[in-house]
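Missing here: one protein chain of the complex. Every other protein chain is in place.
Which chain is which? They are A, B, C and D, in the order written, and residues in each are numbered from 1.
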Amino acid sequence: MIMAKVIGNVWATRKEESLNGLKFLVVKPLDYGRESDAPTFIAADVVGAGVGETVLVTKGSSARKVLDKDEAPIDAAIIGIIDMVEVEKAYLV
Amino acid sequence: MIMAKVIGNVWATRKEESLNGLKFLVVKPLDYGRESDAPTFIAADVVGAGVGETVLVTKGSSARKVLDKDEAPIDAAIIGIIDMVEVEKAYLV
Amino acid sequence: MIMAKVIGNVWATRKEESLNGLKFLVVKPLDYGRESDAPTFIAADVVGAGVGETVLVTKGSSARKVLDKDEAPIDAAIIGIIDMVEVEKAYLV
Amino acid sequence: MIMAKVIGNVWATRKEESLNGLKFLVVKPLDYGRESDAPTFIAADVVGAGVGETVLVTKGSSARKVLDKDEAPIDAAIIGIIDMVEVEKAYLV
Partner (left out) sequence: MIMAKVIGNVWATRKEESLNGLKFLVVKPLDYGRESDAPTFIAADVVGAGVGETVLVTKGSSARKVLDKDEAPIDAAIIGIIDMVEVEKAYLV
């Protein structure tokens, strides 16, 4: 999983039918000890995350596991709101 | 998922049988706050996207979920046409 | 999927049993509007591609879908020979 | 799999239900012969790893195989504590 900051919303009226009702958010990956250069991407949200929150994002086939039927074509999902991170900075040098 | 711009079409007469009838488009990944350096790639289209449109693209095994039988060997699919994106620019600095 | 140029052949006598009979080709990813810096890799071929041809390559679990039984441990497969690509260059700047 | 150093802990109270009871650690990828520039990420832990330990991390759908029911949406898991690595340095030049 990666940590990411929710930075926006995406709307798509015309879309694959199984996506109806899903909320899509723009997220920016976060890294420790330096600024992340990973590009922003879009994740489906099932935990009610909002813009500005730091979240836990899963990718690939595991993202589908947040759905009841595992059948919508999503490849990224927000699976938690991060409360706190504790990092041993000595290991980052 | 990623946002991408549809920039072209691909034709392949000789191909794996299960791909017959599928439309393949060339897409260019988009990023926020800077130009994307991600390479162009090819996605199957099931929503009727056209050149110049901004689309939502899913990758990996999830791409197969747009097909009726989950059996064609595709690893990227356009799953929506993006109408609007709203991004909190403060989070991009 | 990505577009790639077939640039060579690979031989491996000692290999996982389920791979017997499969042909492995060295491919070089192609990008539009600039030279690709993606590394070469090896793809299984089921469409009869040859060195010098431009092909459509699928990766990940979808590559196994080209096989009859979905059980050989391949993660990349050539699924089509590309005849023509038409790209709107205005979108590449 | 990759080798990584465990560098911290992550807490998320509000999360996908199936994640309850799982421990999430921040890991930093390690490389041989040079410093890794791969970003830190979050892995579920099932072997009892602690901060400072060098671990073996698996990614993608394989991460779910460490769970009893294969249903939690995780895409990275610590699957071993590394005791020793022996590398032939001649091959790294």
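One rule holds for everything that comes next: contacts are C-beta pairs under 8 Å (C-beta built on N, C-alpha and C of every residue); 3 or more make two chains touch, one makes a residue touch a chain.
In this text the structure is predicted, and so the values were computed from the model without any measurement.
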item	value
Residues from chain C at the interface with the omitted partner, ascending	5, 7-16, 18-19, 24, 26, 28, 39-44, 51-52, 60-61, 63-64, 71-76
Sites on chain D contacted by the missing partner chain, in the whole complex	1-3, 29, 31-33, 36, 38, 46-48, 56, 58-66, 77, 79-88, 91-92
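One rule holds in what follows: only the chains that are shown with their structure count from here on.
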item	value
Interchain centroid distance [CA atoms averaged], chain B/chain D, Å	30
Where chain C touches two or more other chains at once, by residue number	61
